[in-house]
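A protein chain is absent from this complex, but the other protein chains hold their places.
Chain lettering (A, B and C) follows the sequence in which the chains are written, and residue indices restart at 1 in each chain.
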Amino acid sequence: MEGVLSILTNPYYNQVLTMMGIFLIAALGLHLITGVTGQFSFGHAAFLSIGAYSSALMTIYLHTPFFLNMLVGGLLAALFGILLGIPSMRLTGDYLGITTLGFGEIVRIVFINTKITGGAMGLGGIPKETNIAIVYILVVLTVFSLYRIQNSRFGRALAAIREDEIAAETMGINVYWYKIKAFAVGTFFAGVSGALFAHMMQYLNPSDFGFSRSFDILNFVVLGGLGSIPGTILGTAVLSLAPEFLRFVKEYRMLIYGALMILMMIFRPYGLLGNVDLVRVFRSLRSRGAGKGTVSGDS
Amino acid sequence: MFFQQLVNGVTLGATYALIALGYTMVYGIIQLINFAHGEVYMIGAFVGLIMVAVYKVNFFIALLAAMAVCIPLAVLIERVAYRPLRNSTRLAPLISALGVSIFLQTLVTLIKGDPNPLGFPHVIQDTVYALGPVKFSLIQVVILIVASLLMVFLEITVKYTKIGKAMRATSEDYETANLMGINVNHVVSFTFAAGAALAAAGGVLVGMYFNSINPFMGVTVGLKSFCAAVVGGIGSIPGAMLGGLLLGIAEVFGVAAGFDTYKEAISFGLLIIILLFRPTGLLGHPIQRKV
Amino acid sequence: MPVLLELDHMTIRFGGLIAVSELNMQVEEGKIGSLIGPNGAGKSTVFNVITGIYTPTRGKVTFKGQNITGLKPYAITSLGIARTFQNIRLFKNLSVLDNVKIGRHCRAGGGIFGALTRHPGIKREEKTIAEKSLSALDLVGLTAKKNEQARNLSYGEQRRLEIARALAAEPVLLLLDEPAAGMNPQEKQTLMQMILNIRQTGVTILLVEHDMKFVMNISDCVDVLDYGCKIASGTPSEVQKDPAVITAYLGKEVG
Partner (left out) sequence: MRKRIYLFALVALLAVALLAAGCGGSKDAPKAAGGDTIKIGFLGGKTGAHAHYGIETLKGMQMAVDDINKAGGVLGKKLEIVEGDHGSNSSEAANVTQKMITQKVVAIVGDPTTGITKTAAQICQPAKVVLLSAGAVGTGVVEIGDYIYRDTLLDAVAAPAVTKYLSEELKWKKVALVTTTGLSYSESLTAIFKPALAKYGVEIVAEQSIMEKDTNFSAQVTSLSQKSFDGVIFTGYYTEGALFMKEMRKQGLNQVMAGGDGLLGQELYQLGEKAVEGSMVYAGFAVDSKNAVGITKEFIDKYQAKNNNSKPDMFAAQGYDAVMMLAEAMKKANSADPTVFKEALAKTKDFKGVTGTITFDANREPIKSPVYLQEVKNSEFVVKTVIPTA
């Protein structure tokens, strides 16, 4: 218990864990897009930036309450997700990936060239509204929502699209529209995460949302175990804490980080928790194999 | 002015094309976006610099030396980071490619001592030729000649040699090529080697042309070259050349037309527009839905 | 008997290749129809056209009197056509039960909002989905394996699961693409009984099958395709005697 208390009182742990929680929400959004629905997205940071800037501007200029701004940030990110999805969701695999990457870069460059966001000089003077409690309440809400989504008709349809698009379509699923919906929900979480980020850092700069940030988040999702919520949580935890733990190796830090990425993929190509169905493990522990009728679409 | 900008654009495009070829060949064969390719290009540039600055060799020796280092490096990268993942999910090799990329950038930074850019000694005279109002510098001429020669050489290799035929067969159908007795591992290694040779040449040429190299130079150039490969139709060798030239010219003219603040967005904007109308790029084969 | 499905001069072309040419075909309500022909005759292509995966180059597909040519696959499914695939296309990493539940997609309506709130309507809907899915599983005898991952099933079980998944959509017309492929005689016997049982529930069935004995025993009418053209049509016994069919299957006798 002492450990838990020290997290709440020690500002450094508090800071690191809050950051981790913020990125976890974004990663869970990407989990729905890439892990559950199987669609590549290499531009997730763009949606964070949309949520971050829009909520920050509302806070600064309209003085509206933080939760409203966060919601609007999420919705705006989702709107852009839909706008990007409508033309590009007909593309498959890597082509979709590279399109989202391009979109991400374009959004960043637009922010650099926009006056109201402070351009390259960044946007300062954002009040601090985010704290560890809000972040983790939202993390729990996000996890809860995603579990519900995955175990619903909607979520099953998304998993079907990941498994086999043609079969999904002949089962009556409007694949194109469902992909857009998944993209909208996933980018909504990215927008919320961006809003939290903005009100945590209190200063935004377009360079915070480059493609390396997008790939970081993708890393969280893949490394933990694609398609698995616990995997995404673990991946985010390991990879956001790793740079902190690796501080003692100083300038060799990124060298080790890069090598770790390669090694983890070679030894666990499906991610740390890939192919480990925690729900099933849990259930078999609880009821020794005689589970209830609901099975998660999570594997 | 128009023709001068065109010359600038074509020169830039030729370097993109050299790098794009590596992406396109690898993708054509194992459907992998080799994100570490930009780092091979970067290391090629550094090897070239060391050769001319420390060993005082001439330009062509430096070019060959860069290739000689990058070829085994790329083959090694494939062996260590991609081959074990060939039958895994599509994202696994992508992540390990990013890992290789970070590793090599940091490694070069550590060896060099800092991430600051280095200049490139003059191995080619600053001669300027004038063709009417259009000026060509000698280095631009060298880039165009070397790039064209390499691309012609590659095209001949792929079209007429045994390994080239094996490459085409493998990219057509990996499994069948394997069953037909083609050693696909050899083919993949050869593909990485060929791509690395071109990237190394690209690194040395760009280093000389723009006079500056740094450990992170592979990132943006790599991404843009990959865009070029996709625009041209990934998997298609003429497509990569076309895409490279198109992007180079678009970028130069975009800047000249006053979109200089959006320069980095030009390549990506072009990419998205082309993909929406031709989902597999300009010269790519349309995907047949297989049921 | 009224005609349920009708193909009218249906032609489909891939580039220069004519896969199916000027096909006229009818399936009557409540019957078991079969589509046979040598490999590459275009049978699966016909299925792909009916289910909307391919759009025909020319001609018309009519279902329950409604023109469904060019409709999207998901729309056709909700009108009441479900199918299985020749090369089994299950959702391999999902559970057996989830596979069947996805088959019921078009008979339910819950969306994101419902997923999040799980309001009483959704709970009722989910309950119905589970019940109907379980009864479909029961019909193909896979109830015991409902929590297995689909990829862990045997080949025959996977074929049966595909049928259950299609049944969950409560189709009026069920298209089965080589359901007996790879099964042993005993399994085929069970399958045949299963298909007859399904017909009993009022579902019309169209089969593509290579096993002649299977086809002849179960079908009410048979259409024969060769090189994309219909060469014969009729009851099993009529078709069996048709010289064009014999030629297509055995080749022309010399002399």
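In the analysis below, a residue touches a chain if its C-beta (ideal position, glycine included) is under 8 Å from a C-beta of that chain, and two chains touch if they have at least 3 such contacts.
Computed from a prediction, not measured in an experiment: that's the story for all the values here.
> Which visible chains touch the chain that is not shown?
A, B
> Tell me which of B:Q5, B:T157 or B:N178 is the one touching the absent chain.
Counting the whole complex, the residue in contact with the absent chain is B:Q5.
> For chain B, which residues reach the chain that was dropped from this view?
Residues in contact with the chain left out: 1, 4-5, 8-9, 11-12, 106, 109, 114-119, 126, 128, 135, 137, 206, 209-212, 214, 216-217, 220, 251-253, 255-256, 260-261, 263-264.
> What does the interface between chain A and the hidden chain look like in terms of residue numbers?
Contact residues on chain A toward the absent chain are 2-4, 6-7, 10-17, 19-20, 109, 112-113, 119-122, 124-125, 128, 136, 139-140, 143-144, 147, 151, 197, 200-203, 205-208, 230, 233, 237, 241, 243-245, 247, 250-251, 253-254, 278-279, 282, 292, 294.
As a convention for this text, only the chains that are shown with their structure count from here on.
> Starting at chain A, figure out the least number of steps needed to reach chain C through touching chains.
Contact-graph shortest path, chain A to chain C, evaluates to 1.
> From the centre of chain C, which other chain's Cα mean sits the farthest off?
For chain C, the chain whose C-alpha mean is farthest off is B.
> Report the chain closest to the protein's overall CA mean, measuring from each chain's own CA mean.
Located nearest the centre of all protein C-alpha atoms is chain A.
> In whole angstrom, how far does the Cα centroid of chain B sit from the Cα centroid of chain C?
Between these chains, centre-to-centre, one finds 48 Å.
> Where the centres are mean C-alpha positions, what is the separation of chain A from chain B, in Å?
That gives a centre separation of 31 Å.
> What residues in chain B touch two or more of the other chains?
Residue numbers touching two or more other chains: 289, 291.
> Of all the residues in chain C, which ones touch at least 2 other chains?
Correct list: 53, 85.
> What part of chain A is in contact with chain B in the complex they form?
34, 40, 87-88, 90-95, 97-99, 101-103, 105-106, 109-110, 112-113, 166, 211, 215, 218-219, 222-223, 226, 251-252, 254-255, 257-262, 265-266, 269-270
> Touching residues of chain B toward chain A in the complex: what are they?
27, 31, 33, 80-81, 84-85, 88-96, 98-107, 110, 223, 226-227, 230, 234, 261-262, 264-265, 267-269, 271-272, 275-276, 279-280, 287, 289, 291
> Show me the residue ranges of chain C that touch chain A in the complex, using the header's touch definition.
Against chain A, chain C makes touches at 51, 53, 72-74, 77-78, 82-83, 85, 89-95, 97-98, 101-103, 105-106, 108-112, 114-116, 118, 122, 125-126, 129-130, 134, 146-147, 149, 165, 169.
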